Every structure is written in C-alpha cells, then in structure tokens.
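Take a look at this one; I'll ask things after.
Up next is subunit A:
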Amino acid sequence: MSTKKLGWRELPIGAIITTPGNSVEYKTGAWRALKPVYHKEKCVKCLLCWIHCPEPAIIRHEDDTIEIDYDYCKGCGICANVCPVKAIEMVMER
Partner candidate 1 sequence: MTEGRGKPVGLSGDLAVAYAVKQADVDVIAAYPITPQTIIVEKLAEYVNDGELNAAFVPVESEHSALSAVVGASLAGARVFTATASQGLALMYEILWIASGLRTTVVMALANRALSPNINIHCSHDDAYAARDAGWIQFFAENVQEAYDLTLLAFRVSEDKKVLFPSIINLDGFILSHSLERLLVLDDKEVKEFLPPKEPVNPIDPDNPKTYGPLDLYDYYIEHKRQQAEHFKASYPRILELMREFSEFAGREYKPIKTYGLEDAEVAIMILGSSAGTARYVARKLRAKGEKVGVISLTLYRPFPVNELLEAVKGLKALAVMDRSYSFGSPGAQLFMDVTAALINAKEKPLMFNVIYGLGGRDLMPDHIVQVFEMAKQVAKEGEVKEAQVWVGVRE
Partner candidate 2 sequence: MLVEVRWHGRGGQGVVTSSELLARAAIKEGMYVYHAPEFGPERRGAPVRAYTRISDEPIELHCGIYEPDAVVVIDPLLQYDVDYILAGIKEGGLLVLNAKEPADVVVAKAKEIKLKVWYVDAYTIAMEIFGRPLYNTPMLGAFVKASGLVKLESVLEAIKDRFAAMGEEIVNKNKEAVKRAYEEVKPYEY
C-alpha cells in the first residue's frame, strides 16, 4: 500500500491488510525529542537495549553490536537507562 489513498473499488475486501509489517512505511522517528547515541567502543554486547526496545528500533547485528534505527526510534530512553555501561547516551534531537 503506497501513500496514494485507495478508493473503495481498489481496497481489499473485508478491510483486511494484505501487506504484513508495512507499518515500516510510517516513520515514528519524528516523535523523538531526545535522541539515543550509541558508543560502540563502550558496548559489552549484553543486548539489553535490543530486547527492551519498544519499537523495535534497535537493530541487532550478527556480532551482537547494535545500531539505532532513527526512522522509528521515539526517543523513550529505555535503552540508555538499561545499558549497564552507559554505551548509549540521550542527547537533544537538534
């Protein structure tokens, strides 16, 4: 489903959504006031930030380092709070 809003003839019947996971088209990053910044060098790869992220906006890499997906991060700060080594720091968005 694209940004063009479909008319009644084009919509799937029963108001179902046939595109699993297409909420990624809706970027919630704009909600953010504070921004998490990841300091890879401090990271101990505990993955607490990854598992606690409500979006999920923390991408877990194969080596268990992480990356923050700013398209979706709402800036709740849970990641920074649960990080045992302060490898994530919350800063002003602008």
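Here is how the candidates were picked: all candidates are chains of the complex that A comes from, given by their letters.
Everything that follows uses one rule, which is that a contact is a pair of C-beta atoms (placed from the backbone, for glycine too) under 8 Å apart; a residue touches a chain by one contact, two chains touch by 3 or more; residues count from 1.
Computed from a predicted structure; not experimentally measured.
Asker: Hey, among 1 or 2, which one's touching subunit A in this complex?
Answerer: Answer for subunit A: candidate 1.
Asker: For the complex, give me every residue of subunit A touching candidate 1.
Answerer: Within the complex, subunit A touches candidate 1 at residues 5-9, 11-18, 20.
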